[in-house]
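Excluded from the complex is one protein chain; the other protein chains are retained at their positions.
Take a look at subunit A:
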Amino acid sequence: MTITLTSLDNLEFKVDKDVAERSVLIKNMIEDVGESDSPIPLPNVTSAVLKKVIEYCEHHRHDPVPVQDESDDPRKRSNDIEEWDMKFMQVDQEMLFEIILAANYLDIKPLLDVGCKTVANIIKGKTPEEIRKVFNIVNDFTPEEEAQIRKENEWAEDR
């Protein structure tokens, strides 16, 4: 069965149901509305981004659905992105963040995680100033605040 998704800029995308249901948001919508031919509007997602998201879901359509185990340590590694996903994520920074926002909105956890891991890999090893530069972040600390955080952080050890 095919589902029609409509992007912000009114483009229609036809996808198989199992591909669309990689998005928990869409899955729940389908369950609520029942079997219907009417397109599902996604006003938060432009067509360029939706195209990428659909590409991801199609490639991963047979993956097992991730199981949430809340008692496990939430901290994870970021260097285990598989090759296809890595190539998929080779986009400009703007698209990267659009994909993250879309995955967040559509509730596609694996895609959100891959996006966040990619950002984490950009952050890794950089100084605060370098991070601000890459992401266009303004330093709103007073020198005292910054010094305070630095001092406190010195006492944090995890091994």
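Just so it is clear, a residue touches a chain if its C-beta (ideal position, glycine included) is under 8 Å from a C-beta of that chain, and two chains touch if they have at least 3 such contacts; residues count from 1.
Assume contacts and distances are computed from a predicted model.
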Undepicted complex member, UniProt protein name, chosen from "F-box domain-containing protein", "U3 small nucleolar RNA-associated protein 14 homolog A", "Adaptor related protein complex 3 subunit sigma 2" or "Uroplakin 3A": "F-box domain-containing protein"
Identified contact with the non-displayed chain, of A:Val33, A:Val65, A:Met86 or A:Ile123: A:Ile123
Residues of subunit A in contact with the chain not shown: 71, 73-79, 93-94, 97-98, 100-101, 104, 112-113, 116-117, 119-120, 123-128, 131-132, 135-141, 145-146, 149-159
